[in-house]
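Shown here: the complex without one of its protein chains, the others still in place.
Chain naming follows the written order as A, B and C, and within any one chain the residues start at number 1.
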Amino acid sequence: MTGTNNNQNSIADIAEMGQQIRRDIIKMLLISGSGHSGGPLGLADIFASLYFRILKRDSSNPNWPERDYFFLSAGHLAPVWYATLARAGYFPIEELSTLRKINTRLQGHPAPAYTHGAPGVEVASGSLGQGMSIAVGTCLGLRLDKKPNRVVVLHGDGELDEGQVWESMMTAGHYGLDNLTAIVDRNFCQIDNRTDKVMEIEPLADKWRAFRWNVIECDGHNVEEFIGAMEEAQATRGKPSVVIAKTFMGRGVSFMEDNYKWHGVPPNQEQAKQALLEIPPTKFGDFITFEWEEEVPETAKQS
Amino acid sequence: MTGTNNNQNSIADIAEMGQQIRRDIIKMLLISGSGHSGGPLGLADIFASLYFRILKRDSSNPNWPERDYFFLSAGHLAPVWYATLARAGYFPIEELSTLRKINTRLQGHPAPAYTHGAPGVEVASGSLGQGMSIAVGTCLGLRLDKKPNRVVVLHGDGELDEGQVWESMMTAGHYGLDNLTAIVDRNFCQIDNRTDKVMEIEPLADKWRAFRWNVIECDGHNVEEFIGAMEEAQATRGKPSVVIAKTFMGRGVSFMEDNYKWHGVPPNQEQAKQALLEIPPTKFGDFITFEWEEEVPETAKQS
Amino acid sequence: MKRIQSTGEKATRQGFSDALMELAEENSDIVVLGGDVSPSVKVDVFAKKYPERFFSVGVSEADMMGIAAGLALVGKVPIASAYGEFAAGRPFDQIRQSLAYSELPVKICASHCGITVGPDGATHQSLEDIALMRVLPHMTVVSPADYHETKRAFKASMGVTGGPIYLRYFRDATPMFTGEDGPFEIGRANRLIDGSDATVIACGLQVWEAVKAAEVLDKEGISVRLLNMHTIKPLDTAAILDSAKETGAIVTAEDHQIHCGLGSAVAECLAQGHPVPQEFVAVKDTFGESGNGADLMEKYGVSRTAIVDAVKKVLKRKKSS
Partner (left out) sequence: MKRIQSTGEKATRQGFSDALMELAEENSDIVVLGGDVSPSVKVDVFAKKYPERFFSVGVSEADMMGIAAGLALVGKVPIASAYGEFAAGRPFDQIRQSLAYSELPVKICASHCGITVGPDGATHQSLEDIALMRVLPHMTVVSPADYHETKRAFKASMGVTGGPIYLRYFRDATPMFTGEDGPFEIGRANRLIDGSDATVIACGLQVWEAVKAAEVLDKEGISVRLLNMHTIKPLDTAAILDSAKETGAIVTAEDHQIHCGLGSAVAECLAQGHPVPQEFVAVKDTFGESGNGADLMEKYGVSRTAIVDAVKKVLKRKKSS
């Protein structure tokens, strides 16, 4: 499932990949001992859909001039991105165990590949709210060169508190950038609490519309629905589109699900064990098997 | 018309005061040789209405604890504020001729009275987009103390490009600050061009509504209508209100009116002469009479 | 040489939090602004105990600084809490105009400063904040050395009324060595160790590193004076110049970029008062990276070994000059 012929991947395979990415996230975070569990787990289906269906890419040549550009504005979500990039062939999956360790390419928050960061990362993020501006600049440059590449930027919902996001939303609307698609990870959670407690952003769709965007809402855990939403977004002419994807923080792990307290902490060994029981192994296989893991079914051992 | 008993001032008097403030602006700017003509002229009716009807104040005691708070977020509009403050008795009208000169209290952009600025100014502005945050903080503090003072903040329409404004709008909406009224000087002009050319902010009312504000639109040159809008705003409970006041940049001076090129330049002597012909003298009298001024009608000589 | 002992480890951010809770009890004007990092910066306890005095402003640091200004205007004592990078860098222009130029007494309480924030990586390692804050007129900049000193610094910040103050502290638990009742006056350095060959001037976590470095040097027969320069602005120039005159060589140590920080402030002072050789222990004009705090301190040259080396180097220069 690596390579570029994305449209061949079945919905079932993509969904299974999402599940594998969840397992990868748990393992990465257990090894690193620090990092964000909740958001990344909630985005596994979306990232699988993006990298195994939506984005035009060539993992053997991350700078392929015809690639689509993907920006992760909310940099703390890096674990799901790294797992996906590894699964998509940008770097060896074993490297996932270097997350957040000294000299790694898998920085706690993404650094671009051409500096000390991971292949597939175009620009740094981690300080929230900056990604859409970069996406807008990319879109303007591509449009000036009459290039068909598409640009996708992903935001957390809490991240939308940052004023810079509204500046760039306004700019994107002003220029009618239809080569731009934004995704909002609408998990209703941020660090301190649920979003309506920390800072109410509803009515969210109205806001985007008033900023001259086309709004599509969907279930971020339904791969087919999300892919449909992205296709609709990319087919829309004359204005940028946003896909507001409803997700659950900590998706797939009962004791993390929909619980903002899992925003920024890794599981301990006990919790990881439990989590991996709740997310069954997939045909893609794990990047590492811990001693304490129970025997996994034969089919899941090879990728 | 100075003092605190604002509700006694007639609409006609307030309108005439607006006209006087326009004359003051022209004269101040001619003397200073630098500063902004367009925005201030467009706001004369609004400032006259604010200081001679809406705001609870005591010009002899600018820090009167029961005062309403007024913040000019778009600090470059200072000339209209200074002229109004002088007319309302905060400082001698002769001081208007010190605008932008070294050692003045009438800084090019407002500085607070307790530093080196003008009486009546609460906090610095000039770097755009910061005023509403300050207004929100003031509202939260007043609410915590269960105080009835009202808070008014004025923004330029171009200023709304700044993301910080959207941050604080969101915060005001989140907290349902009904002690807050924002005014937008909707003159469709900013420095480079008309607002739709520089950065389209429409549909503006939709934006504010989507940020949980009560929206009132009005003619910013119709004193009665504006006062009505402000009263409606201040009577609204449970959410902050914005008065989007349609104005014309350079109002009252034919060659400046609705022309963005007058955003930031002062009139030269020829232009000032012409402008003062177009804005007839009022019963309040000018703060200075230039040698070259033609004989003015007797009624206008005394304030 | 006087031995300085650690009485255990606690985080400086905890010192801030504990002092906040102490003062909040007596002073009902204290209000706290939370930027959606409340558990990390440890204002969650305040939010729980005083919900009506805690204002969540979401992830919007620019707005936070303006809101703090407004609260100060109506007589509140606003605590703006955030990570260093987002407390100083993100809202710089807001701090400049709405707080410093407007002379409003807001307490900017910045946790997670410096390279020891570790695994989060460069975007979260605030290595430029001393520069940003000390260049502002009307700003006070304090970087305490341990848990107890952070408590004292926060309490002392209440006395700063002519403008904002920036308090810089850290995430990790670190040795406590300044004592529960140690001396603390804003703008006045504390001489922790007496010595004659050179003076180490340090702030923040580097003070403890300097204590350890002094022990190593002492064994090698090198006698260093140690100044805990907890206040970077206003700078205790008298203490610096006295040390320059009396020891003839200076090493500065800070968990910050080499430019514009404590070392730079000391260099400005020496150049104008009493020029002597100075060596800088600081991050050498590079961004950080992920890793654990201790490893990063070594790799980026802000540790006791770096201080030992710098002292030796400056002594060589002192002799040859």
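Assume a contact is a pair of C-beta atoms (placed from the backbone, for glycine too) under 8 Å apart; a residue touches a chain by one contact, two chains touch by 3 or more.
Please read all numbers here as calculations on a predicted model, not as lab measurements.
Residue-wise, the contact with the chain that is not shown comes from C:286, picked out of C:6, C:161, C:196 or C:286. Among C:10, C:76, C:134 or C:304, only C:134 touches the chain that is left out of the view. Among A:25, A:170, A:184 or A:256, only A:170 touches the chain left out of the display. Residues of chain A that touch the chain left out of the display are 69, 111-112, 114-115, 122-127, 130-142, 144-145, 147, 163-164, 167-168, 170-171, 174-175.
The chain not shown here touches chain C at positions 85-86, 89-90, 92-93, 96-97, 100-101, 122-123, 128, 131-132, 134-138, 250, 257-261, 263-268, 270-272, 275-280, 285-287, 321.
For chain B, the residues in touch with the chain missing from this view are 32-35, 75, 100-104, 106-109, 111, 116, 124-129, 158-159, 161-163, 190-193, 197-199, 264.
Here, only the chains that are shown with their structure count from here on.
Chains that count as touching both chain A and chain C, per the definition above, are B.
Averaged C-alpha coordinates put the centre of chain A at 46 Å from the centre of chain B. A straight line joining the Cα centres of chain B and chain C is 42 Å long. The set of chain C residues touching two or more other chains comprises 57-58, 60, 62-63. In chain B, the residues touching two or more other chains are 163-164, 167, 170-171, 174.
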